[in-house]
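Shown here: the complex without one of its protein chains, the others still in place.
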Amino acid sequence: MGRKVAIIGTGQTKHCSSREDVNEMELIYEAATAALKDAEMTIKDIDAVVLANMELFEGRALPDMWCGEGAGGFMKHAFKISTGGTSGTSGAISGYYHVASGLFDKVMVVGFEKHSEGNASSGMALTDPFWDRHIAAAAIGNFALSVSEYMADRGVTEEQSAKVAVKARRNACNNPHAHLQMPDLTVKEVLESPVLAYPIRRLEMCPQSDGACAIIFASEEIAKKRCPRPAWVRAAVTRHDHIYLGEVKKRLTIMRSLREAAKVAYDIVGIKEPLKEFDVAEIYDPLTYAEIAWYEALGFCKDGEGGKLIDDGITLMSGELPVNPSGGVISTNPVGASGTIRVAEGALQIHGRGGKRQVPDVNLVLVTGYGVYCWSDLLILSSRPG
Amino acid sequence: MGRGDRFGMDPLVAIVGASQTKFEPDKSYESIIETVFNVVMEAMADAGVNRDEVDNIVTSSVDLWDGRTASNQMLTEVVGAIMKSESRVAGDGLGAALQGIMAILAGVSKVTLVVSQCRGSMGVQNEISNWVFDPIYQQTLGLDYLSAGALQANYFMSQFGISQIDCAQVVVKNLREAQNNPYAQVKREITVDEVMNSPMWAYPIKEMDIAPISDGACAVILASQEKAKVLSIKPVWILGVGSCLDSHYLGDRDLAGGDALIMASKKAYHMAGITNPLEELDVAEVTAAFSYQELLWTELLGFCKRGEGANMLKTGMTSLGGALPVNPSGGMMAGNPITVAGLTRLVEAVLQVRGEAGQRQVKGVRRALAHGTTGCCGQGQYVMIVGD
Partner (left out) sequence: MEKKKGQDELLRITIHMKAHYRFPAGSHYERFFKEIKETGRIMGVKCPDCGRVLVPPRPVCGECFSKTEEWVQVGPKGKVIAFTSIYFPFIDGTTGKPRPIPYGAGLIQLDGAFSAINHILEEGDPEKLHIGMRVEAVLKEKREGNIGDILFFRSIEE
């Protein structure tokens, strides 16, 4: 019943720790205008706007009211998706629904976050008031717990984790938008960086960034007319799991929601050997260990071989399946935009607009989104409409 | 717009289940998750589906109103979203309904649960709504929904010569009719004098002109055409939807001009094939957080000419039994659960079409309109037309 949908343009701001030169609306405007330029469209072409953001980090309520105009959300349908940590990909999936439904033809999705405004640690602290606030260790503390399980279950090492950090931060150097770019980072440096929450070290964790990312979704007719090589959305699957960390158990080792989402999406597209069939993957990696664990969950390798994948260089730019040519979330993390960036980075690989981070001959891309504790979004993009 | 033209003639999405809580000033006797679980169970029972048959859930709530980050997280278990597709629209419940409708039209879902919840009692409303205004020009002035609403009221009333008494009539009608609504928080016979004598909060808005803040939740279950025909003897079809966002700065908008509502209703009417709403609609449930808004929105929805809203009410046209009853449920004067309001209007519209609205039933309803707003002074507008 649904129509075919493609991404025909993307745009991002330069992500960094603090964009003091712009307010939130202007930040969105930058990304939106970049996407319009990329798609060779004007704002008049856009039928609807979807914003994605975790507004309590900036202390706001309904920021789409104030900032909607920054993305051209004036006198058209505009609303905000705020599905917790997965907001970025959830917003993109909503954009896909908008066009696939037939109600809209050209939809702009903008994920954004301006961590520098407001106090994100307080924002993170504002969890369940009866239970979670007591521990007050934010995402890092929670992840550290899961990492201890994962290391015990699968034997992944600190060195392997550090290699992922090095890959991310070096890949980021090819990405003009990325926040943390460290061309000379070494495994040794990573292992010598301070421990934040055992065993996670500072250089293994994602930053907090200010940034916005815009994507333009279009119907088949428009995509074929306006884009030389559209990135077709072949699957968009969401699965949510438990909300108490203690129920989730084995968040990294198993990550049930991601495994299930992958199974469903792979079935839709007919993927049997993900490592061979995908040309690029943009995985939402809040920290290094998660990336390794989720290689396994996504079926790139058998359980227990995630570490080997990074040791053998399979997921480097030169490897069989480059993972996160953009530098990933580990390099750039404006929370509400991080998921949207994954979708944009996946799409632009198909568009052939990846510049220095372009992987040659990209036809099939895997994109994932993640939110606390165990929420997964997964999209498959292709150069073929299917 | 692709599907717009023939949508109402062959509707592809229906509402097969609907439920609402009683709207109360303070539901602290139970937690939010208990309230939501109960309303979800009722909606599922109403639709005759169990949790396994629901493949997608969309919730509506707002972090700042809930006092926590990613507040939708607390709902996942009780809306049956474990290992399901779930998303949240932060804004009025009708936005979540639109997301659900699109998911079904996109072929991604066959049965979608839409839930909206809000607890007005948990926070201080003028503290919270102040954070909707941009931090650069308007927030630091201390604007909140009430003071901004007062500006809109003043402007609208002076543009069209509408008096405070005209607005008071809205309150009288709604509270009277709310007596027919078992879910209403406030319901009684009152007089215009009582409204006029209530304390002035922000000129020209008086205490009784303000919809009383509530705690509440409601849910609808949407289904694809195929599923709806199997699940329900009387599916209520979505015939048209419209959504539109206006400018943010109060001074940039024509606060009485309502461009966004005109645009949204035009889209919805077009899809539903409606050219004369007054004739072709049988009942309308509109979201009016203040008395003047009911007059303003009914004009902008095209039920009458500009400036004629008050007269239309005076002649009884918008009362139960009139030509086009507006808010036979009592509307928000009967209870204002803030971001839940729009979805509640949809639930009421569904009950009307099904003939299940009890004492507030309008006779022979075939087409109903549900309206919702997000933000201040109706900056964001939603219109949905449903029918048999």
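A and B are the chain letters, set down in written order, and residue numbers restart from 1 in every chain.
Note that contacts are C-beta pairs under 8 Å (C-beta built on N, C-alpha and C of every residue); 3 or more make two chains touch, one makes a residue touch a chain.
Keep in mind that what you see is a predicted model, and the values were worked out from it rather than measured.
> Among the options B:Pro25, B:Gly107, B:Gly123 or B:Gly257, which residue touches the chain absent from this view?
From the options B:Pro25, B:Gly107, B:Gly123 or B:Gly257, the contact with the absent chain belongs to B:Gly123.
> Looking at the full complex, which residue from A:Leu145, A:Val269 or A:Val359 touches the chain that isn't shown here?
Answer from the full complex: A:Leu145 touches the omitted chain.
> At which residues does chain A meet the chain that is not included here?
Chain A touches the missing chain through residues 14, 16, 18-21, 59, 118, 121-122, 125-127, 129-138, 140-142, 144-149, 152, 194-200, 242-247, 249.
> Mind listing the chain B residues that contact the chain we can't see here?
27-34, 37, 51, 64, 67, 76-78, 80, 82, 119, 121-124, 127-128, 131, 135-136, 139-140
Keep in mind that, in the parts below, only the chains that are shown with their structure count from here on.
> Between chain A and chain B, what is the gap in Å from one C-alpha centre to the other?
Chain centroid spacing, chain A to chain B, equals 34 Å.
> Could you list, by residue number, the parts of chain B that touch chain A in their complex?
Residues 1-4, 12, 62-65, 67-70, 72-74, 76-77, 81-91, 95, 98-99, 101-108, 128-129, 131-136, 224, 241-248, 259-260, 263, 374-376, 379-380.
> Taking the touch rule as given, give the residues of chain A at its contact with chain B in the complex, in rising order.
1-3, 23, 25, 47-49, 54-57, 59-62, 64-66, 68-69, 73-85, 90, 93-94, 96-98, 100-105, 123-124, 126-129, 219, 236-243, 256-257, 260, 371-372, 375
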